[in-house]
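I have placed the structure first, in the form of structure tokens, so that the comments after it can refer back to it.
Note that this complex is displayed minus one protein chain, with the remaining chains in position.
Right, subunit A next:
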Amino acid sequence: MLNDATLLLDPPPSPVPMARAMRRGTTGKRAGPAQVTTARETENTDWVACIAAIRDQGDEAAFARLFAHFAPRVKAFLMRSGADATLAEECTQEVMSTLWQKAHLFDPTRASAATWIFTIARNRKIDALRKQRRPEPEDLPWGQDPEPDQADVLALQQESDQLGRAIAALPAKQRELIEKAYFGDLSHSEIAADTGLPLGTIKSRIRLALDRLRHAMK
């Protein structure tokens, strides 16, 4: 009883799943029951295949494709965060070589390639620009599933794509605030309590993937 009362007073935060609602609202078209596969979704799963090819075969052509798409974006991100062109170029090369070296740590049931590359670039930024260490959460003790369920991979990649479109559809003022938080130096007290981001569904997917990984090892 006591536990129930505590839960009611202070429930674990779980944002409302809004991605689908927002998508319908902004496109104005009625989405059918079948999943609509967009070019971006196909692109997301292609990047996943590229990283697997790097991990399994040391595939340089796959790496060159990822590099052509992501390296100029990583460099832009670092320059917007305050790095000059020389430092940004050097850090970009380091970020992209980390991608090669850590390809075995990429888990496509929990992140898109863009998300994973963002986290590597962010950590490099903190290290190079702010001269600080970046404490990361403890690795899951069993690492990644080498052969994840393809349906789980596809679902997460689709969620990532939907999130990208939902962010693009946000009112300009709100999108600018989020850009400022990620590219600029907005402090946590300057970030709105309600970010208005539709993160409920992708969070649930990632949570499910974590549960599966933990259960698989029991």
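Definition applied: a contact is a pair of C-beta atoms (placed from the backbone, for glycine too) under 8 Å apart; a residue touches a chain by one contact, two chains touch by 3 or more; residues count from 1.
In this section, contacts and distances are computed from a predicted model.
**Q** For the complex's missing chain, which UniProt name, "Molybdopterin synthase sulfur carrier subunit", "Anti-ECFsigma factor, ChrR", "Multidrug ABC transporter permease" or "Ger(X)C family spore germination protein"?
**A** Spelling it out: the chain absent from the display is recorded in UniProt as "Anti-ECFsigma factor, ChrR".
**Q** Touch as defined at the start, partner being the missing chain; which of A:Thr42, A:Gln57 or A:Ser97 qualifies?
**A** A:Ser97
**Q** Where does subunit A touch the missing chain, residue by residue?
**A** 6-7, 9-10, 12-13, 15, 60, 63-64, 67-68, 70-77, 79-80, 85, 88-89, 92-94, 96-97, 100-102, 104, 110-112, 114-119, 121-123, 125-126, 130-141, 143, 159-160, 163-164, 167-168, 178-179, 181-183, 185-189, 191-195, 197, 199, 202-204, 206-207, 210-211, 214
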